[in-house]
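Since the structure comes first, as structure tokens, the remarks are kept for the end.
For this view, one protein chain was removed and the others were kept in their places.
Per-chain residue numbering starts at 1, and chain names A and B are given in the order in which the chains are listed.
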Amino acid sequence: MKLRNRVLAVSAAFLLSGTALSACAGTAKSSDSSDSGGDVTLALVAYSTPQAAYEQLIAAFQKTDAGKKIKFTQSYGASGDQSRAVVNGLKADLVAFSLEPDITRLVTAKLVDASWNADQYKGMITHSVAVIGTRKGNPKNLKTWDDLTKPGVQVLTPNPFTSGGAKWNILAAYGPKSKKGTDKEAGAAYLDALFQNVPVQDNSGRASLQTFTSGKGDAFISYENEALFAQKNGQSVDYTVPDDTILIENPIAVTSNSTHPAEAKAFLDFLHTPAAQKIYAENGYRPVIKDAGGPTFPNPSGLFTVGDLGGWSKVNKELFDPSQSVMASIEQKLGVSTSAAPSPAASKK
Amino acid sequence: MTTDTAVKPAGSGIAPGPAGRGLRRRPPVGTALGLGTAVLYLSLIVLIPLAAVVWRSTEGGWDTFWRAVRTPDAWAALELTVGASLLVALINVVMGTVIAWVLVRDNFPGKSVVDTLIDLPFALPTIVAGLVLLALYGTSSPLNINLAYTRVSVGVALLFVTLPFVVRTVQPVLRELDRDMERAAYSLGASPITTFRRIILPNLAPAMISGAGLAFTRAIAEYGSTNLLTGSIPFQTQVSAVNIFGRIESDDTTAAAAISTVLLVVAFIVLILLDLFQRWSARRG
Partner (left out) sequence: MAKYPLRVLALVYLLFLLVLPVGLVVWRTFEKGLQPIADVLTSENFTHAFAVTLSVAVWAVLANTVFGVGAALLLVRHRFPGRRLLGALIDLPLAVSPVVVGLALILVYGKFAPIGGWLERNGFQIIFSLPGMVLATIFVSLPLVVRAIVPVLEEMGDEQEQAAHTLGASRWQTFRRITVPGIRAALGYGVVLCLARSLGEYGAVAVVSGRLVGQTQTATLFVEERYQNYDQTAAFTTASALALIAILILLITKLLRPKEND
């Protein structure tokens, strides 16, 4: 019995110290951005891939005068999921997503001002391009969009109905194949052929990349910064920037219900400075300002934007509408679910 | 969770109340208050939220419910989940009994260590279970057994998390088993196999079935250990819990609720069957 008592005592002590520790941890962090003696906490909700970049950027910002007393909470996840989470109540002062429609969702939900992209950068904070990733050394010599539809080639790209970022991948190939959207049939035919070669559509870009690095597939379509991230972390992948590819534009905005709009704007301004843009570049993102310093990136000859294809509303309707669109028919043929969030206007819980 | 908690659930194991001997001066008000508090706690945390799931799944009518469940990937996930869980329950019936047998009837150095380790899947977080299985049976497997992205890997993950169930239900029964009948059978010339089949097995069967049922309900609910090793590939290695998670993230809450309701109904049916079976076999003595 004595041993039991001792064990009980130890367990009780463990529990008590746990309570004490958690109480300390609880008071050390301010949960909402409540000012307790001048301490401001900004909540950053971002998509998953720039996590490493933002950790460095926040540290750099906190070394400046503007950022000295500002603390941050950070949340990272798939772009669409994060956007929907903010609509569902996830607190955010700044939102940084992988593509514009994820911000548009917040504009519709009245959480971001409609003027968010009225500045000189059109609301964008970084750029990237869609690339074709392969095994190290590119043994199957897959370099162009046509190579990906060759028989026997297995390509990985995520499901565009769950991964917003997957839409970039599809648009990158659709653009040149449909002659910038004018020849819809040719574009649709290409996508059909491409997806015959896609054995698995993961739920997000990162998951797709991980499936590839675990040994499945011959090639993957992804962002340039994701391929660089994989290489940086010791994964043996190579990538080619096709001549015709899309400029991936990543938006950022301050929320309209932010409790610290001034500080949030200060951070946003900081992110546009050369020093910050250089950090982005070092993490594989193309800066939006000129002469940021840091690594440079190749310029594809046939670079185009989503604007060249008619803008997001047009491509979302023609290519990505869950009930009727080019991708919906392709997915239905493959038996893959196209159910995703209903359009923001219709969403009510 | 071990033998005691496994075989004596809070509900069905209650003996009839105190026999009313002696003076009972407990004021009924206190009981009512306590009962009310307990029910409130239970309702706010468990009952109302679960009811909300079922309620939400009916939004849009039976049509929407059925369509959500029959969506190709949701249906494929349900088929895989139920099928794999059944298979795993069956494997557990065999292996769980073998392990229980060895733990009770055999003796070797380190047996008590093994006995303690059986409960590890109860205590280990499911994501860690997934990670450890990935390490040994994934692409960088030191044993060169690569099960990543295969349906077999779903089975392996489920076997891991359901390991203790049958073992822990069979063990106490085996321990309490009266060996006289066995000895009688041997002395009459019966072979070990015959003895096992006709004397031991009927006594163990209720516990084996009970453990298998628990293992099954545990397996259909599994989420954390399946993601890493199986890749959760839709139509191939994605279990229902992962499918539901994807629906929640996509804000497709009604569909998520519908598939969840199916899982809940399946689990409840199994548990009710188990309860009925236990009462029936208890009556048979």
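Convention: contacts are C-beta pairs under 8 Å (C-beta built on N, C-alpha and C of every residue); 3 or more make two chains touch, one makes a residue touch a chain.
Since this is a predicted model, take the numbers as computed values, not measurements.
**Q** Among B:Trp75, B:Phe196 or B:Phe277, single out the residue that touches the unshown chain.
**A** B:Phe196
**Q** Have a look at B:Leu133, B:Ala215 or B:Ile233 and name the one touching the chain we're not showing.
**A** With B:Leu133, B:Ala215 or B:Ile233 as choices, the missing chain is touched by B:Leu133.
**Q** Tell me which residue among B:Val114, B:Ala184, B:Leu201 or B:Leu276 touches the hidden chain in the full complex.
**A** B:Val114
**Q** Go through subunit B and note every residue touching the omitted chain.
**A** Residues touching the hidden chain, for subunit B, are 1-5, 8-15, 17-18, 21-26, 30-31, 34-35, 37-39, 41-42, 45-50, 52-53, 56, 95, 98-99, 101-103, 105-106, 108, 112, 114, 116-128, 131-133, 135-137, 142, 156, 159-160, 163, 172, 175, 192, 195-196, 217, 220-224, 227-228, 240-242, 244-245, 248, 253, 256-257, 260, 263-264, 267-268, 271.
**Q** Determine and list the subunit A residues touching the chain excluded from the picture.
**A** These residues of subunit A touch the chain that is not shown: 3-4, 7-8, 11, 15, 18-19, 21-23, 25-26, 29, 31-32, 43, 48, 51-52, 73-77, 82, 85, 88-91, 206-207, 210, 229-230, 233-235, 348-349.
As a working rule, only the chains that are shown with their structure count from here on.
**Q** How big is the gap, in whole Å, between where the Cα atoms of subunit A centre and where those of subunit B centre?
**A** From the centre of subunit A to the centre of subunit B is 38 Å.
**Q** Considering only the defined contacts, which subunit B positions touch subunit A in the complex?
**A** Answer in residue numbers: 71-74, 138-139, 146, 148-149, 231, 233-236, 246-247, 249-253, 255.
**Q** Over in the complex, which subunit A residues touch subunit B? Could you list them?
**A** 78, 80-81, 84, 88, 159, 161-162, 200-203, 211, 214-216, 335-337, 339-342, 347, 349
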